[in-house]
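Take a look at the structure set out below.
In this view, the complex is presented without one of its protein chains, the others remaining in place.
Take a look at chain A:
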Amino acid sequence: MSPTQTIFPSHPPLSVKQLSMRYHHKPVLTDVSFSIPEGKTIAIVGPNGAGKSSLLKGIMGLESIIEGEVKFFGEDLNRKRLATAYVPQREEIDWDFPINVMDVVLMGRHGHLSLWKRPSRIDRDIAEQALKDLNMWEFRDRQISQLSGGQQQRVFLARALAQQANLYLMDEPFAGVDVATEKAIIELFSQLKQRGKTIVCVHHDLNTVGEYFDWIVFINARLVAAGPVEEVLTPENLAKTYGGRLSLLNDLTEQLYRSKVNKIHDEGA
């Protein structure tokens, strides 16, 4: 299967220029610039408190940025809202909210609807397909509090899918999910990539980053490195990103080595 051709090859799905963010006068991110290629999976990686989530929120305009410019397919977010789907962190969601799975997924269609329009048959079909893609169709009438953590994550991915976006921004989709969900997410990624969609994830697990993603953006209050996995996933970049935690770093280097070996092994198979 050949990847879908890009329509505007000159405009990357997401480009960030000299972005700086602060929280109560404390700098969170300083002068971050990068742009990402279309049709790839990109991980934003860095230690706790490095500003990964803030970066994603700043990009989505959910937290204010001090300086900088963010472009989506060469345009402002307001012109590309529907083409950009955001998946918030699972902890930020009120799981006791009285709402069922289907209604959450239908929220993915809201941007396409005017104020008083109810979702049409087509919107429902799209939501149904999204739920089926994530093996969650049988749970459509469940209240979201009655789902396991992994199922909850899949509901939110289905919501993003129902939006039929071209760029997906996800805040730690792999955090605290079961093996089945992890597999479902990987499967989803490869389906989306085949359709030329771009996926950006905040990711914290260095064991899997080389395996699940094509590209990495290393962040620690500043941009450390950004590029294809094979170029930037190096001990030097890890040391720069994770600082002086050497014992940890040795482990990481070893894990990194293993995950690379695994990848080569998988590709060879």
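The definition used in the following text is that contacts are C-beta pairs under 8 Å (C-beta built on N, C-alpha and C of every residue); 3 or more make two chains touch, one makes a residue touch a chain; residues count from 1.
Rule of thumb we're sticking to: contacts and distances are computed from a predicted model.
K.L.:
Just go with whichever of "Dehydrogenase", "Thiamine pyrophosphate-dependent enzyme", "Cysteine desulfurase" or "Metal ABC transporter permease" UniProt uses as the name of the absent chain.
P.N.:
Choosing among "Dehydrogenase", "Thiamine pyrophosphate-dependent enzyme", "Cysteine desulfurase" or "Metal ABC transporter permease", the correct UniProt name is "Metal ABC transporter permease".
K.L.:
Using the document's definition of touch, tell me which of A:Thr41, A:Gln151 or A:Asn166 contacts the absent chain.
P.N.:
Result: among the candidates, A:Gln151 touches the missing chain.
K.L.:
Which residues does chain A use to touch the chain missing from this display?
P.N.:
57, 60-62, 78, 81-82, 84-86, 88, 92-94, 96-100, 103-104, 107, 110-111, 113, 115-116, 118-119, 135, 143, 146, 148-151, 163, 178, 180-181, 183-184
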